[in-house]
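After this line comes chain A, so read on.
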Amino acid sequence: MSEIKKYDVCIIGGGITGTALGYFLCKLGKTSVAIFEKSYLSSGSTGRCAGGIRQQWSTRPNVRLAMRSVKLFERFKDDVGMDIEYRQGGYLVLSYNEQEAEQFERNVKMQREEGLNVEILTPKQVSEKYPYINTEGIIMATFCQTDGHANPHKAVIGYAQAIRKMGGDIYTHTEVKNVDVKNGRVTGIETSAGYFACDVVINASGPWSREVSRLFGVDLPTESYRHQILVTEPLENFFPMMAISFSGNFYMRQTQHGQFILGQGDKDEKPGINHNVTYKFEKELASKMVRIFPFLRDIRIIRHWSGMYNMSPDAQPIIGQSEKVKGYYYAVGYSGHGFMVAPAVGEALAETIVFGKALHTDISYLDLTRFEKMQIEKEKNVV
Partner candidate 1 sequence: MRRLKEHPILSVSTDSLQLVFYFEGTQVCGTPNDTIASALIANGIDVFGFTEHNHPRGFFCAIGKCSACLVEVDGVPNVRACITPIREGMNVKMQSGRGKPKW
Partner candidate 2 sequence: MVRHIKALIVGSGPAGLTGAIAIAETLGGGKDVIIVDEGIEPGGQLPKQTHKFFGHEGFYASVRGFEIGNLLVKKVKSLGVEIIQQATVTGIYEDVITVYDRVNNIVNEYLADYLLIATGATEKFLAFKNNTLPGVYGAGAVQTLMNQYKVLPGQSFLIIGAGNIGLIVAYQLVQAGAVVKAIVEASSKVGGYAVHANKIKRLGVPILLKHTILEAIGSDKVRGAVVAEVDDAFRPIVGTEKEFVVDSICLAVGLQPNVELVAQTGAKLVYMPELGGHIPWRDENMRTTVQNVFVAGDLSGIEEATTAMIEGYIAGYNIAQEITGKSQEEKIQKMKDELSEFRRGPFSKKVRDGLKKLNIYFPAGGYREELQNNYGPKGKLRAVIECPQPIPCNPCETSCPTGAINVGGNINGIPHIDYEKCIGCGVCVTKCPGLAIFMVQENENYSIVGIPYELLPIPSKGDKVKLLDREGKYVADGEIDHVIPNNKGKTHIVYLKVPKGLEENVRSFSYFKKPEAFVCRCEELTREEIERTIDMGITDYEELRRVLRIGMGPCGGKTCRNLTLQILAEKTGSTISDIELGAYRPPTIPTPFEAVVKSVGERMERLEGKSDE
């Protein structure tokens, strides 16, 4: 009888979440780890995202998660061994709505209690600091210098290389077709590269989180929505921060290579995997952004693509272990904010798997059971 290859942990999904998990598991000594990615690494949401890293969240636990993540991003080059172009250019959050502005004031108070250095700016102050922004309609803004951005592709590759170095395996172009559950326990997975026995399987499949979860017989309340995004030709660097607005529905930053990445949400978008793009999106976004950032007039768009947000009912990730199927963990539903919290989540969930509990950041509030218990504190700061 041929040997069945066994791993302690199998991870479904080779994006930032999957590779971060793989990395931290290996670091904690659990090197019998394999990641299964049905296409190439970062082919899902991670490879299409804007790379923003924000700590200005509206709920305390989310702020803590993000702050831990930032600590890990700061050490990424030294720990993981790859320069991911991490820059703390800051996040300028613009509010166009009175109600939102009041909420921001409360948020800032809470964020400062958590130790985050956040400034509140009047429209005049925004204008003085950033003379290229048209501040018409802005009620107020908040700014946190330690927010920033990085290159998500390099982060995935960085984690992947470190995993391989530490003895973990990564299978790309390998699809997980089935999951073996016996007596309410995970025992193995069937993939296009063969069968693997394992005790733990983590669902880190991003946009496909719901379908993959069904392989375990567990339903996750996640839905994937398309979000479109543009990039411009490169220019001299002068725009250091991510400019974002929830009420205004946009975000924009300038990459290290001088290109502007920008996008907005579409409330008319229907759920489902869709990687096409619409010109309608370009018209809407262009009109809006040219008014707020007049310098964009003569700048050229060179590429327009889309990626999926894996949304959860309260726009916060769903992380934890299934009660129904022992050994089945999930880290999904990031609702467009997977990259920024991935290191902290990877660390916390890996610690939970290895030690039984997270040592640095609490992620228990993100468990699936919150929906049943109706403990929903909706995260408001999302685009």
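Per the selection procedure, all candidates are chains of the complex that A comes from, given by their letters.
Assume a residue touches a chain if its C-beta (ideal position, glycine included) is under 8 Å from a C-beta of that chain, and two chains touch if they have at least 3 such contacts; residues count from 1.
Note that the structure is a prediction, hence the values are computed from the model and not measured.
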item: Chain touching chain A (counting every copy) in this complex, out of 1 or 2; value: 2
item: For the chain A and candidate 2 complex, residues of the former touching the latter; value: 40-43, 47, 96-98, 136-137, 139, 153-154, 157, 161, 164, 172, 231-234, 247-249, 257, 259, 275, 277, 279, 282-284, 286-292, 296-305
